[in-house]
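The structure's right below; bear with me while I get my questions together.
Of the protein chains in this complex, one is absent; all others appear in place.
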Amino acid sequence: MSRSQINTAGFAALAVVLLALPFVLSSYHTFQATMVIVYAVALLGLNLLIGYNGQISLGHGAFFAIGAYTTAILVTKVGMPYWMTIPIAGALCLVVGFLFGLPALRLEGLYLALPTFALAVATPQLLNYNRVAPLTGGVQGIMFDKPDSPVLPLDQDQWLYFFCLAIAIPLYIVGWNLLRARTGRAIVAIRDHAMAAGAMGIDNAFYKTATFGVSAMYAGIAGSLSAIITQFVAPDSFPIFLSLSFLVGIVVGGVASIPGAAVGAVFIEFVPNVASEISDAAPWAVYGIVLIAAMYLMPEGVAGLCRTLGNRLETRRPAARPAPAPRRAPG
Amino acid sequence: MENFLNQLLSGLATGGLYASIALALVMIYQATHHVNFAQGELAMFSAFLAWTLMQGGFSYWAAFLLTLVLSFIAGAAIERIIIRPIEDKPVLTVVVVFVGLLFVLNSVAGWIYGYDIKSFPSPFPANAWYASRFMSAHQVGMITVTLALLILVFAFFRFTALGLAMRAVAQNPVSSQLVGIRTGWILALGWGLASVIGAVAGMMAAPIVYLDPNMMGGILLYAFAAALLGGLTSPLGAVIGGFVVGVLENLAGAYVVGTEIKLSVALVIIVGVLLLRPSGLFGRTVVTRV
Partner (left out) sequence: MKRFVIAFAIVAVSAFAAERAVAAGKYDPGASDTEIKLGTTWAFSGPVSSTSPVQRQMAGYFAMINDQGGVNGRKINFIALDDGYQPPKTVEQTRRLVEQDKVLLMYGQIGTPTNVAVRPYLNSKKVPQLFVTTGSYSLIDPKKYPWTMGFQSSYAAESRVIARYILTEKPNAKIGILYQDDDFGTDHLQPFLDALGDKAATMVVAKVSYAVTDPTVTSQILSLKAAGADTLYLMAQSRAAAQAVSAARDQGGENLLLFIPYVATAKSVIGPVGDEKLKGLMSTESTKDPTNPVWANDPAVKDYLAWVDKYVPEQDRASDRASPLGYISAQTMVEVLKRAGDDLTRDNIMKVATSLHNVAIPLLLPGITLNTSAEDYFPIHTLQLKRYDGTRWELVGKPVEG
């Protein structure tokens, strides 16, 4: 079987599993699977920025929050149907991300981490601020009704699962194609060698800001979806811990890897639960140890591990593929 | 006017807290080029250690010195045991290990000591001559200690061979190794010293913010901002950054925007400064050779 055949078979199997999941799982587990899809979208966005473009962000929880609040406000105050709010949330975050990226461009590495971190820290406080409270519901947040399934045999959870999946898959395909095309090469070239990329005629400033915007858009769409599936937003839903989780997710899944983003989503959804099952006296200790252990065993994440294993298999074959692109970390 | 003076001085006092943790951050950055997100939790653990020693009957200063020694050993040990195996791995891998360390230290402290706040003695007698109605003795003492730490760190890097070696290792580990510097031990030393600074910061902070596993959460945030504002490569910058952040926060809260969003406003101002000076107020502009 050729490599492309293996890939096709893999994709087909994946598709079957994804489609079958909500019919096999209980509705609670379907809900969890939907959360994984939502996180996977956010992580893909963050990975575009950190993994491919080499800019660190500790603040994507803020864009996630903006997306979620956009949906909640439009649904409750304007009476818009929930599905219509998603592109608006995405577009808003694209603009905010782009604008935020403009000045932040001047900063590199850890210095860029500060403004993004500041954004994440300030978000709950700003949502609480009494001048915006009439809009955001202040500390109480905003609640709205769970959408009913328009397709009869599906219950609400199954419907939301497919709804989120139907949004996530195109976003993944877009991300994939973006990175394989000219744009993607430009984005990666900036990460690997900004000056050389500039010399090649790549507009560094434009690509960096645009990447920031697109990455924020992904986070915003994910936030919007998260609001729809939990039917609730409040400042406490978006603590700094969320932004850190996103970072953890892409590193554990694998920096600069598209499937890695999905794996990372599984990690941040389930590992904290497992940790608190192991010890409710010190759940964070268990979580922290798992994190450190994961970094020891697979310093380049699950994707890195798979690549290493894959390469080992490859070298045994006569027709070895050309070596993969250099995997330099940002920073 | 009196309120202004009060706010200014109380800002300086809290700024001293941020400054000392920022100094520890800069210390590790100088040695390893990493920002240690677990620095605050390490300082918290040191303060708990001192508290335990005092509960066990040690006098303040005996506990203080013993804590410094133990913190040094613990810091160096963390570098050699936990950080060493992933040293050459991507930056983000190291960052995630720091985050993991933060979770572990916080949770284990809560597990051992509980989350109740505990009082922690100040070494400066409340009625000392330098106490005034504007600043308590402890606040004055704390600022003095921060400045003393700064001078020590500055002298260490400027005048000692070890300090020079440490700077060399951070800049160019391979060349340093070639000229005979034992880079491994230098890195461990950097961690050890940062832990000592953190321990002092923790013991100075505890009488004000009280001792509990979450005591450093807010402080680390401000210290991070302070270190970047001053420049990650400059101990002086970190300390000035700490004082500036403390004062800025107080004045913004009391006079400009009210207390609700003072943190946000302070952060916006800091980011604004960084945009004008991307390497911080006192940081060296790094020229990358290509």
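By written order: A and B. Residues from 1 in each chain.
Note that a contact is a pair of C-beta atoms (placed from the backbone, for glycine too) under 8 Å apart; a residue touches a chain by one contact, two chains touch by 3 or more.
Just so it is clear, the structure is predicted and the values come from calculations on it, not from any experiment.
Enquirer: Over the full complex, note down every shown chain the hidden chain is touching.
Expert: Its contacts among the visible chains are A, B.
Enquirer: Sort through A:Ala234, A:Ala256 or A:Val290 and give me the one touching the missing partner chain.
Expert: A:Ala234
Enquirer: Which of B:Leu92, B:Leu228, B:Ala254 or B:Val271 sits in contact with the chain that's absent?
Expert: Answering carefully, the residue with contact to the hidden chain is B:Ala254.
Enquirer: Which chain B residues would touch the chain omitted from the figure, given the whole complex?
Expert: Residues of chain B in contact with the hidden chain: 2-3, 6-7, 10-11, 13-14, 17-18, 107, 110, 114-119, 136, 205, 208-212, 214-215, 217-219, 221-222, 249-250, 253-254, 258-260, 263.
Enquirer: Write the list of chain A residues that the hidden chain touches.
Expert: 24, 26-29, 31-32, 35, 121, 125, 128, 138-141, 143, 145-146, 226, 230-232, 234-237, 239, 241-242, 272-273, 276, 280-281, 283-284, 287
In this section, only the chains that are shown with their structure count from here on.
Enquirer: Could you grab the centroid distance between chain A and chain B? Build each centroid from C-alpha atoms only and quote it in angstrom.
Expert: Each chain's C-alpha centroid was found; their separation is 32 Å.
Enquirer: If you look only at chain B, which of its residues touch chain A in the complex?
Expert: 35, 82, 85-86, 89-93, 95-97, 99-108, 110-111, 221, 224-225, 228, 232, 260-261, 263-264, 267-268, 270-271, 274-275, 278-280, 290
Enquirer: Report the residues of chain A in contact with chain B in the complex, numbered from low to high.
Expert: Touch residues, chain A against chain B: 50, 56, 103-104, 106-108, 110-111, 113-115, 117-118, 121-122, 125-126, 128-130, 193, 195-196, 244, 247-248, 250-252, 255, 281-292, 295-296, 299-300, 328-331.
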